[in-house]
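The complex is shown incomplete by one protein chain, all other protein chains being positioned as in the whole.
Right after this comes chain A.
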Amino acid sequence: MKFDISYTFDALPRLFEGSLVTLTLALLGFAFSVVLATIVTVARTASKSRILAYSVAIYISFIRGTPLLVQIFLVFYVLPIVGINIGPMSAGILALTLNSAAFVIEILRGGLASVPQGQFEAARSLGLSGFALWVKVVLPQTFMASIPPLVNEFTQVLKATALLSTITVVELMRVSQQIYSNNYHPVEVLTGAFVMYFLMCFAVSRSASLLESKFEVKRA
């Protein structure tokens, strides 16, 4: 069978729509995971609670020690059993969030460790504490130090969205499957999806590093 690029081109409009869904899934999943991870990081550091620290550590090792596909299925099938019917899309985003949060917590831990103790002390000596101390002084520096690994994690999430095709979320991968199960040209269609995924990831990491170097110039 000969590679016929016209099948790729014919698929492009629908692949593009699928890409938008993929991007939406990734953005939402990642955004929620950053919010969740930030809350956990602040709570864990500020409360100095041992129980919290252990729970987080256990959570992270569960997430890292099991396949994401299993986590996605679990969330998808468990939620309706406990009476929560939110549909595959929301379940998928939730699964991505829960998974990614574990990694973002680790990333933020590194970023937080790079903030010198003196930064906290200066803030506290000026009367900042609690919320203001974190929001005005510590978190901005934590995130600035975490930009490269966070961008990397976002591309991980973006690629992981393909797994959501297994729980019937109609994103780029599932759209591709729908197309080639009709035209029987999986290679051409998947090549299109392949390029789409690559372009999205490439655009994200390129614009991030541009942003970063611009920032460096501004501050250096």
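Simple rule for what comes next: a contact is a pair of C-beta atoms (placed from the backbone, for glycine too) under 8 Å apart; a residue touches a chain by one contact, two chains touch by 3 or more; residues count from 1.
One rule holds for everything that comes next: contacts and distances are computed from a predicted model.
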For this session: Pick from "Response regulator", "Glutamine transport ATP-binding protein GlnQ", "Chemotaxis protein CheA" or "Sarcosine oxidase subunit alpha/sarcosine oxidase subunit delta" the UniProt protein name of the chain that isn't shown here.
Result: "Glutamine transport ATP-binding protein GlnQ"
Seminar exercise, completed: Among the options A:119, A:168, A:183 or A:213, the absent chain makes contact with A:119
Seminar exercise, completed: Where chain A meets the left-out chain, the residues are 116, 118-119, 121-130, 132, 136-137, 140-141, 144, 218-220
